[in-house]
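Omission of a single protein chain aside, the complex is shown with its protein chains in their original locations.
Right after this comes subunit A.
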């Protein structure tokens, strides 16, 4: 039970309850504002009846031809509002929008160690498409899973046939 509405730039001033979570990255202002400018329809926030921000999703649509896809850049729910299937609701919104836009699939990156998230995405119909070596940099570099879910336009589900070998970040950049 919540109101899902477009993310407003002023929400940045009060999203600490979500972003203080250690697995949620806080980015520079430009990052959020560019998403608001380029893909405002992909940036949604869930608000509790009491006014708290419960969580948000930010994403985009990109790629050419059969690679045109929706991408989940970040989805995060405040600890106090977990177990309400809110992330699933937000993902569903993004998928529906991507479907309406004519995307072939939706993809996302997740830390390989984040088992809870990987499991949640699997439950939502995502599967590991490939592994990306050292995608996350920091004290300890970590690999990412690139997980995908085919949309209605990809009738043969070609977009989600997993790659056999992991890829490096430089290969990713070439795409």
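Just so it is clear, a residue touches a chain if its C-beta (ideal position, glycine included) is under 8 Å from a C-beta of that chain, and two chains touch if they have at least 3 such contacts; residues count from 1.
Criterion: contacts and distances are computed from a predicted model.
Going by its UniProt record, the hidden chain of the complex is named "N-terminal acetyltransferase B complex subunit NAA25 homolog" among "Cytoplasmic tRNA 2-thiolation protein 2", "KLTH0E14696p", "ER membrane protein complex subunit 1" or "N-terminal acetyltransferase B complex subunit NAA25 homolog".
The missing chain, though absent from the display, is touched by one residue of A:19, A:73 or A:127; that residue is A:19.
Taking the complete complex into account, residues 1-6, 8-10, 12-17, 19-23, 26-30, 33-34, 36-38, 40-41, 47-50, 52-54, 78-85, 89, 93, 96-97, 100-102 of subunit A touch the chain not shown.
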